[in-house]
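Complex shown without one protein chain; remaining protein chains in place.
Now for chain A:
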Amino acid sequence: MLKSRTFLKKTRAGGVLKIVREHYLRDDIGCGASGCSECCGAQEGPALESWPCDPESSLCPQPHYLLPDTNVLLHQIDILEDPVIRNVILLQTVLQEVRNRSAPVYKRIRDLISDLTKHFYTFTNEHHRETYVEQKQGENANDRNDRAIRVAAKWYNEHMKKITTDENHPQVIFITNDIKNKEKAIEEGIPAYTCEEYIKSLTANPELVDRLACLSDEGNEIESRKVIFPEHVPLSKLQQGIKSGTYLQGTFRASRENYLEATVWVHGDDEENREIILQGLRNLNRAVHEDIVAVELLPKSQWVAPSSVVLQDDGQNGDDVEDEEEKENTLKTAINEKMLRPSGRVVGIIKRNWRPFCGMLSKSDIKESRRHLFTPADKRIPRIRIETRQASTLEGQRIIVAIDGWPKNSRYPNGHFVKNLGAVGDKETETEVLLLEHDVPHQPFSQAVLSFLPKMPWNITEEDMKNREDLRHLCVCSVDPPKCTDIDDALHCRELENGNLEVGVHIADVSHFIRPGNALDQESAKRGTTVYLCEKRIDMVPELLSSNLCSLRSNVDRLAFSCIWEMNHNAEILKTRFTKSAINSKASLTYAEAQMRIDSATMNDDITTSLRGLNKLAKILKRRRIDAGALILSSPEVRFHVDSETHDPIDLQTKELRETNSMVEEFMLLANVSVAKKIHEEFSENALLRKHPAPPPSNYEVLVKAAKSKNLDFKTDSAKALADSLDQVESPDFPYLSTLFRILATRCMMQAVYFCSGMDNDFHHYGLASPIYTHFTSPIRRYADIIVHRLLAVAIGADSTYPDLTNKHKLADLCKNLNFRHKMAQYAQRASVAFHTQLFFKNKGIVNEEAYILFVRKNAIVVLIPKYGLEGTVFFEEKDKPKPRLTYDEEMPSLKVEDTEFHIFDKVRVKITLDSSNLQHQKIRMSLLEPQIPGISVPTDSTSLNNDEPEKKRSKLEN
């Protein structure tokens, strides 16, 4: 049957268009119930169970299917995801509405539909002959959709009656939270309940109630409660405002250090990506970190400067706002005019970016209360009020909570409990938390993924050797950190007959095993990178590949992708060649072992001579690179010695750098650059490259100021100038100064990113001073390298191309994901190091150490302890103590506490203790020992005696 849908639409120019679209109605759409005789099996995909037996409900004892409406889907998705809820009919009308309103929920629903055990069925009601409804005159789209849903529900119930003669036939229960809709449905004879009624009736599963999102609050809460926040402006008005320029659209970023402050990044078309400062609860107006918001600029007279104050939200359950106002005032201190920055207030939310948050419950003081505050682990997220009956069991546990809404009369957003992760402080729970918080996919690989692994025992076959060179006779060896199991690179160097040197870099041929498009490939692309935590590795590819078949271990035949150069003794490249190959590594060395071989006078075997040749060339290459302006930066890195039994860290040590580290690095860089050139030559539009943009000059301000205070003149206009400036930092009585400067310079840099060559025209890599760069050398742990391998394989004719490889938009999307994953992996790594540092100091008790000041803040100094590579903040203000006299000089920058002045890079002594007063954020606390300031610094002598009672002594300098 054919229906035409006709509607009018206004064009951009203001004209009115009449649009006519065809709409076909079908009679071959099945109801989805397996074994339904009426629909003669005309269904596809996962079907509903013919006799849905669970869950047991006291409201409807009959077997039943659920048919939720749009709002239930949008708000109660957590419930639907519970394994108890099965056999759900999703209407096309509902899905379309969800799709238009919330992309994340839509994605979750699609995942549910594809999960065969859940028995979710999508009924295409809009194209079914009997369930299609036309919009009536005077009826708005929402009402029509509601009616369409009711019609479909009714059809289902009648259909069910038809297919069985049994009295006890399955029912279809309509779930809606809209009271009017429910009444209408019952009038029409459809069994309908609200979500709450239904979930509460599930006798066997009372725990589900906690996971209900609380939405009803807004309506029936005591009306008289004070309105705290201004009303949000509706979306249509926001759009108008943005168009006319009265409002600005941007991403809301809450400050980590101060809960009353946030910035909004206004995304404009032009380059001036402006930042707007928001201060105070009312101006923040219920925006949550990462939301897309509309802001209104305040008049210039009300502009504020970013405060350097650190503030934490520690108010109790109450909604007292006066307190907050007082705090807000502390932000507004006398500042000179220059510091003022554009300030604004949030007028409305364009898009919420809420996700489930990890954190802990702060139990309410009232014992019987069911309402509690939840404190997220991420300090940028406000505390969330949840309702739960299991508060006592959840106390001290890490839990996940989702936000449901934030009414204007509530100080905190409302949410509901989702999942319990485990006890706090437990190593596994904490790891889980930091993986979840950083969105690192860490589930074990699914069967579908594992099915694409090669069968063991694996051998190189004739087939594999096609298009592949046999290099097994070469004396190849690998150099890696100790205990490394995923060896993805190996090297060789030999003298040719003509006196030149042949140098080869051999990279594991992962793309041979991971074929484009299959589940294994998709999973690796999703993971993007291997994440290295202190005691654990989250693999990008299954272990069989990462630690065995792809790992270039010694004395076994392995497939490789080789990049082979012919060089003269001055390390000038004469010829470059790429080939797929088979190699047999003669030795897997650690950096230390390789160094020993090079240095030892007695060893003269093939491997050692090869290493010496490589080392010699690497030094020349490095020299040349530095002359070209490559930066040598530094960041304090630590490595934990872990107890083999308890896996507790027993010692930590900053990473040592040997000549061999830089030798391997040098050749990897060379290979990456060579490959980048080759793939860009072959695929000018869709090569995957890596760039490192030059930082804007403003980034260097801190560095230049710091240099000035040391009487140095820093030039930062080019990488070369910066490198030279950094080199001139040499001070005989302060050898660590150079490292400090390099650490500071690292903080000024931009993030290096992957991109698709067809989508960008600036390829320059600032840090390496290379005009073009890519990642080729670690395909086991980075997905970008796999793509580069595939591109290179096509370029040399060793493999065939496939559609997505030559599609630059797909590639750009991939780059976006890879960049995100890399950033998250880095954060997760840091968080893991931080957690282990805490464990370490927990065992160690109180330590006194030397430290250097990295930054000077308004009420604190940030110090770095070189011995542990640890960074921490020393606060000079406390809540219930008399405030010391603090004079902060922005220009220097310096901070004068009482009579002592602190400058950047000053040497101090600090006491390190573990502060576990806040269970959620256990942290390393530092307090000042030297220079001594009466009333501020802690006495030196008392510390060592109190090792067993650190909690009490330490808390002298809380903020």
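Going forward, a residue touches a chain if its C-beta (ideal position, glycine included) is under 8 Å from a C-beta of that chain, and two chains touch if they have at least 3 such contacts; residues count from 1.
Everything that follows uses one rule, which is that contacts and distances are computed from a predicted model.
Novice: Any idea which of "Cytochrome c oxidase assembly protein cox19", "Exosome complex component RRP41", "Metaxin-2" or "E2 ubiquitin-conjugating enzyme" UniProt assigns to the chain that's been left out?
Specialist: For the chain not displayed, UniProt's protein name is "Exosome complex component RRP41".
Novice: Looking at A:Ser34, A:Asn500, A:Asn548 or A:Asn807, which residue reaches the missing chain?
Specialist: Of these options, the touching residue for the absent chain is A:Asn807.
Novice: Quick one: which of A:Arg108, A:His127 or A:Lys184 touches the chain that's been left out?
Specialist: Here the residue in touch with the unshown chain is A:His127.
Novice: For the chain left off this view, which of A:Val20, A:Ala141 or A:Ala601 is in contact with it?
Specialist: Of the candidates A:Val20, A:Ala141 or A:Ala601, A:Val20 is in touch with the missing chain.
Novice: Check each of A:Ala103, A:Ala448 or A:Met759 against the chain that is not shown and name the one that touches it.
Specialist: Hidden-chain contact among the options goes to A:Ala103.
Novice: Just the residue numbers, please: which parts of chain A touch the chain that's not shown?
Specialist: 1-2, 4, 11, 15, 17-27, 44-45, 92, 96, 99-100, 103, 106, 110, 113, 122, 124, 126-127, 801-803, 806-807
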